[in-house]
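Before we start, here is the structure in question, set down as structure tokens.
Partial view: only certain chains, each at its native spot in the assembly.
As written, the chain order gives the labels A, B and C, with residue 1 at the start of each chain.
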Amino acid sequence: MRLTPKVKEILSWYEAENPGVKTNLARLLMHGRLAGSGKLVILPVDQGFEHGPARSFAPNPAAYDPNYLFELAIEAGLSAYAAPLGPLEFGAARYAGEVPLILKLNSANSLAGGNVNDQALTATVDDALRLGCVGVGFTIYPGSDACYAMQEELKEIIREAKAKGLVPVVWSYPRGGKVSKDGETALDIVAYAAHMAALMGATIIKVKPPKAMIDLDAAKSAYEKANVPMETLPDRIRHVMQAAFNGKRLVVFSGGEAKGTEGVLNEIRQIAEGGGHGSIIGRNSFQRSKEDALALLDQVVKIYLGQA
Amino acid sequence: MRLTPKVKEILSWYEAENPGVKTNLARLLMHGRLAGSGKLVILPVDQGFEHGPARSFAPNPAAYDPNYLFELAIEAGLSAYAAPLGPLEFGAARYAGEVPLILKLNSANSLAGGNVNDQALTATVDDALRLGCVGVGFTIYPGSDACYAMQEELKEIIREAKAKGLVPVVWSYPRGGKVSKDGETALDIVAYAAHMAALMGATIIKVKPPKAMIDLDAAKSAYEKANVPMETLPDRIRHVMQAAFNGKRLVVFSGGEAKGTEGVLNEIRQIAEGGGHGSIIGRNSFQRSKEDALALLDQVVKIYLGQA
Amino acid sequence: MRLTPKVKEILSWYEAENPGVKTNLARLLMHGRLAGSGKLVILPVDQGFEHGPARSFAPNPAAYDPNYLFELAIEAGLSAYAAPLGPLEFGAARYAGEVPLILKLNSANSLAGGNVNDQALTATVDDALRLGCVGVGFTIYPGSDACYAMQEELKEIIREAKAKGLVPVVWSYPRGGKVSKDGETALDIVAYAAHMAALMGATIIKVKPPKAMIDLDAAKSAYEKANVPMETLPDRIRHVMQAAFNGKRLVVFSGGEAKGTEGVLNEIRQIAEGGGHGSIIGRNSFQRSKEDALALLDQVVKIYLGQA
């Protein structure tokens, strides 16, 4: 399939990347129902690490089986499926070529003591190659005591992934340090998070939808003086996109906790309106029955296609 | 010997592995009295590190001699013998080819200060190759202060072991952090432990039999809402198996402290009933006289063969 | 273009360097409006990391776009543009050959807890080669708890950069340890900072303009006995140059916080009078409108050309 003008434009933002990275980025942007639109909807399933199996899959026990998650992503026509090593190894051969894969390289868990804002590297870039992935995912916690160490790990991951033609996707989730608990999704913090990921060379950036709040004292006067609009979610998304090289880095937004269908769709409509490049939807999809999940994802895809 | 359909089915769960890993997994599943059954009974002897020599071997001084332990595993027709470097080096040449070996790569000791939830790496994957082993064993303590570091070590061990055709066996023993002392064998904790090992790519998972208790507050509502059955041990084993890729990862259960014959057998009957893939029995075998140990292991094997 | 006698003299101070380093140093000294003068004016933009996007770019939103910063440096005829990985990757191909680039290899951020005087390495020397840079930038915080670790990182960066023909530029910013907050720009501290960078093999040294104060008790008598002149800024610049191998290392001075045009120019006149080799001007240029920034930079260049 020939690239669409939209996808060609996006590739032009990544002029310094080698053809390998561009090829995998094109594969991602040309797959599924959103192929060619410049938008992305991704199924991420790393909650097993983060929250344990029952909190993740007991609401929909079919999802305990790794095959289920591949099939959900494929049947919904999503752009990609992102997961840790074990589940990808489980299905990568069986579903080879049916959906672009992103190997999540690091993970936290909720048994660890609460003041440890760090993650463990649980897979390698070479694992992603071996499993046929188009990219790798990595989380940083800007602000945490481990933030500089995590950034240095990310530096290495990005360098190695790109050298091997893979797309690095960065989950940028500030916490700790000067960031208040409530401020983790403040507008300044989310914009800073997106900006730092862009500065480090992330190809795709994942952040949370920001709320109308400025958390860092040092940033308040800058927002006031410049009169940055922040009342509506589309306003705030626009500011985050601005912080992502003036909109020239791909930014996708997570959905957060499971919630009602209308709540999910309403938020996504505003993300799309503000210029976000897509959504990454975990619990809100795999914790529903397959039928309900497919119906919801159908609506999400339609929003990004401008059909809903 | 041709693989049985049961063993072929198990190998199909590990589709992404290279032929080297599959070969050694097949060797393990096709050895001893349980050959072909899809079940495993393993003799592990790392208590010398964990508890010291007298607490381990004074009840049956014949076991001070490493030859004794090889012979016990061989005469009982077990699936494998797992031990640290020194004892395996002692007998690996003499008993070459008579029983599959698993080299335990890390160990704790009880001289170390009590608040250190970590282990020392005391052997390498290459040692396992040199000694003719089919696999390597590694313990993680999810929840401990060292848990992310241990996971990163495990990531490397798994990567190297599989690249060299060896089967990684993960002892997943939560402790510390948000896990209460009593909760180390709570159902949610054991299921989480099994799930994390699966997420990291373990081929065989070793956990403790879970009890009817939920330890993490954050997990309680999930168990309640989903009404996960947990009254009987078979119920709980079933849930742990679910957490292990819906039963598609090999999970074996440890026996814990030495106890009476009937207590051991009763527990194992329930593990088998719940769908566990086998048992790993240390102190309950080598601390009995050889005659008693062989009699007990005979019963255990029969349970897994459905003959008792 | 043939090297000017001034540039040849500067190259003679770096006799031990290989032709690769000398070539890139010559490129820097022979570029832009200051070509051949032995003076340097550099545009540095790493405030996105240090202060976040809005505090950096909201005063002049055009600067959110990485292209803008390349064009500012080019249109102003500056000696070089220095930035982190992401923005350089954005424009390095588009503007290839139009302005010498310096890749800033490490960065701090203001989400991190306040008592962490360290930075994260966020790019590599090989990235600089890949992007066509003439040099790399690295910050050390002499005095901080991390100072010895940062110096050891710098040692490696300098070694690798020079071996690959790149010019190392060292941001030497004392803080912590025996340095008082107010004393970070004291004369003895800034001279010590410049001297340490020279001792470590920096080719170009960046420090802050010093003020008339001696911070270390142990240094006071040395300054008094030797009667080191320090009343005027040119006096103090002269002392800093003395500490930089008696003026035979290139030293450029940062501009600090945004301030009025006359304040900026007045300071730069005194730096030039004291024998400083140039200025590195960030917020005072990119936070103004492009028109105002170009006007200001024109004046700065003229000062160093002796035309204002």
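Here, contacts are C-beta pairs under 8 Å (C-beta built on N, C-alpha and C of every residue); 3 or more make two chains touch, one makes a residue touch a chain.
If you're wondering where the values come from, they're calculated on a predicted model, not measured in any experiment.
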- Note on the structure: Copies of the one sequence in the complete structure-file complex, 3 being shown, number 5
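Convention: only the chains that are shown with their structure count from here on.
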- Touch graph across the chains, line, ring, star, complete or other? line
- Message: Taking each chain's centre as the mean of its C-alpha atoms, which one lies nearest the mean of all protein C-alpha atoms here?
- Response: A
- Note on the structure: Between chain B and chain C, the Cα-mean centres are separated in Å by 58
- Going by residue number, chain A touches two or more other chains at none
- Item | For the chain C and chain A complex, residues of the former touching the latter | 48-49, 51-55, 58-59, 61, 64-66, 84-87, 89-90, 92-94, 107-114, 116, 118-124, 126-127, 130-131
- Item | Residue numbers on chain B that touch chain A, as the complex places them | 13, 15-17, 142-143, 145, 147-149, 151-152, 155, 159, 174, 176-179, 188-189, 191-192, 195-196, 198-202, 216, 218-219, 222-223, 225-226, 228, 239, 242-243, 245-246, 248
